[in-house]
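Structure in structure tokens, see below.
As you look at this complex, bear in mind that one protein chain is not there, while each of the others sits in place.
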Amino acid sequence: MAFERVLTRNVGKPEALTYKGYRQLGGYEGLAKALKMEPDAVIDEVKRSGLRGRGGAGFSAGLKWSFIPKGKDKPKYLVCNADESEPGTFKDRLLMEYDPHQLIEGCAICCWAVAANTTYIYIRGEYTKSTAILERAIKEAYEAGVLGDSVMGSGFKLNMYVHRGAGAYICGEETGMLESLEGKRGQPRVKPPFPAVIGAFGAPTVINNVETLCNVPHIIERGADWFKSIGTDEKNTGPKLYAISGHVERPGTYEHPIGITFREMLEACGGMLKGRPLKAFIPGGASAPILKADQIDIKMDFDTVAKAGSMLGSAAVIVMDDTTCMVRSVARLAKFFNHESCGQCTPCREGTNWMELMLKRIEHGEGTERDGQVLLSICSHIGGNSLCALGDAAIGPVQSLVKGFQDEIDRHIKEKACPFPHRRYFEN
Amino acid sequence: MSFSQAARDEIEALRPRYPTTEALLLPVLHIAQREWGGWLPDEAIAAVAAELELPVAKVYGVVTFYDLYHQKPVGRHRIRVCTNLSCQLRGSDEIMEAIHKELSVGEDEVTPDGRCSYVHFECLGSCDTAPMMMVDDDYHENLTPNRVRQILKGLK
Partner (left out) sequence: MPKVTINGRTVEVEAGTNLVDAAIKVGVQIPHYCYHPRLSVVGQCRMCLVKIDGMPKLQAGCSTQVMKDGMVVHTDVPEVEEAQRGMMELFLINHPLDCPICDQAGECGLQDYSFKHGVAYSRFQYEDKRTYPGRERIPLGANVLLNMNRCIQCTRCIRFTEEIAGTGELGFFNRGARVEIGTFPGKELDNPLATCVVDICPVGALTSTRFRFAERVWYLDKKPSICTGCEVGCNVTMEHRRGDIKRYKPRFNPEVNDYWMCDYGRATFERYKLTPRLTAPRLRAAGTNGNGHGVTFTSWQSALDTVHRKIQEAEGQGEIAVLGSGFLTCEEAYLFAKLAEGSGAAHRPVPVDLGPEWTIPRHQRPPIKGREQAPNRRSAELVGFSGSAEDLLQGDAASRCAVLIVSDSDFGQAAYSAEAVAKLRQAKFLVVFGWADSPLAQAADVALPVAHHGEKDGTFVNVEYRLQRFERAFPPPGQTRPAVEALGDLLSRFEEGWSNLTPGKVFDRLAGEIPAFAGLHWHDLPATGAALNVPGAAHHLSDQAAEAVSEASS
């Protein structure tokens, strides 16, 4: 059965950028339907659909909404996480640039469900084009009465603002994002309390990823059962965007039913670059432990990837062929985590720094035989002990390097140099 | 120097969006950076602190936290080259080399004519078109060293 694109159905249709065009393509029907439902019924429908957060953690979206305290005495907020910064991830940018109203609709439904009257779309500062497109779409949505004092004539009040970040990966962590939204350094908060209780400006707050929210209008319009019919099992449901990059013929964002195998994905994007053999792939962004070529038939859903010792994360798949030096690749990721660590908690601040220095040293051929064990030990001291999940993210690639590619580390040490000639991509 | 009237109007228009004044800090710093020619000298930071009535050390802490706020002068054109893994796998090192050769200045330095400055950067979310770079607000994708040279030559 051919899979019908859901989230990206409007990609390639420039009319979707305007309110009118989006409406003609069937947009805002989900919101219209939701506004006729009880908010709790909306939450139940989303819960029943099995929609899990598409940002990385894979937490049930409906459940998250249900944690928001009821009642209208306190302000509540929705913060849409558009701080897409996980290396390898570029799917949310596509959704915002090609179908901004889909996101606005998803946000509006969420706000109706949890009785929030304000949405902040926290978008990474580098996404200037997405920001402009979103802002234009929001302006149109106000003019069309989809936002403002009475959403689609329902009397429900909703304001929506785009809030630009300023270049910090950690602001993708939900409490780091809240701090940043409040005008502070994006240092994650101690949890509990969770944002559902004390979030933005001290008020209950839902934080959802762009892709997660873009699923919502479809769930409401077509029903949880339809949504559940897509995917591997009832815990891994719905369509999923996979962002494929690295050594493949046609990198890009691909929409597949969740749970497609990696092999199928690879075929869909034209296979390996120049037909070279696959060496390894990262299934879910820079934080995900690296999988080796023998996992090519893995089902790319949350639970299967987790069982294989990695994570689906943001479903950003980075593919590496046999010419790739794994030490160099992981050293680059370690540099990233060191650069992006907020610096407040000790294990992450000191540990990511140490790991980057060690990996660079190994890559330069100055490693010692003990280094692998020391790296694992540093990882064990960071893992689970850091204040937020960045520490855990930073150790994923390093642990999988030492455990899965010890032979490459050994060759660096033995040959006192990187055994992989640095490939030249371009003729100058 | 202080905020222009246009910038002040812009700040005023933002105020109703947030329940606290502090929340205006990131947007106001973006505005200030534009006003002060692409970077935030101490004077600009002090002006923002005064505008929002925040301790200046706090504002300075925020400025130094985020990669997009600059504390030293930048070129008229600011070039950010993604060098994270997906771009590294597709040759971003050679893009950096090409830029370095073309501009003859080091990373984060400004060309003598004040035209350009460049830095390597973390993932910019355009991995499918790697290698890529951002010049001011525009993405340039599927780069080759030749393409980079052309782009740089076109910058005034």
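Letters A and B mark the chains as written, and numbering starts fresh at 1 in each.
Operating definition for what follows: a contact is a pair of C-beta atoms (placed from the backbone, for glycine too) under 8 Å apart; a residue touches a chain by one contact, two chains touch by 3 or more.
The structure displayed is predicted, hence computed values, not measured ones.
Contact with the chain that does not appear here is found for just one residue of A:268, A:374 or A:418, A:374.
Of the listed residues A:217, A:252 or A:347, the one in contact with the hidden chain in the full complex is A:347. Touch with the chain omitted from the figure is made, among A:180, A:338 or A:400, by A:338.
The chain not shown here touches chain A at positions 168, 185, 190, 338-347, 349-354, 357-358, 361, 366, 368, 370, 374, 377, 380-381, 384-387.
Contact residues of chain B toward the unshown chain are 42, 45-46, 55-61, 64-65.
Operating definition for what follows: only the chains that are shown with their structure count from here on.
Against chain A, the residues of chain B that register as touching in their complex are 17-20, 22-27, 29-30, 52, 54, 58, 61-62, 65-69, 80, 83-86, 88-91, 93-94, 98, 122-131, 134, 137-139, 144-146. Against chain B, in their complex, chain A makes its touches with residues 75, 84-90, 92-93, 124-129, 159, 161, 163-169, 180-186, 201, 243-247, 251-253, 282, 286, 316, 318, 320, 324, 328-329, 332-333, 336, 339-340, 342, 422-426, 428.
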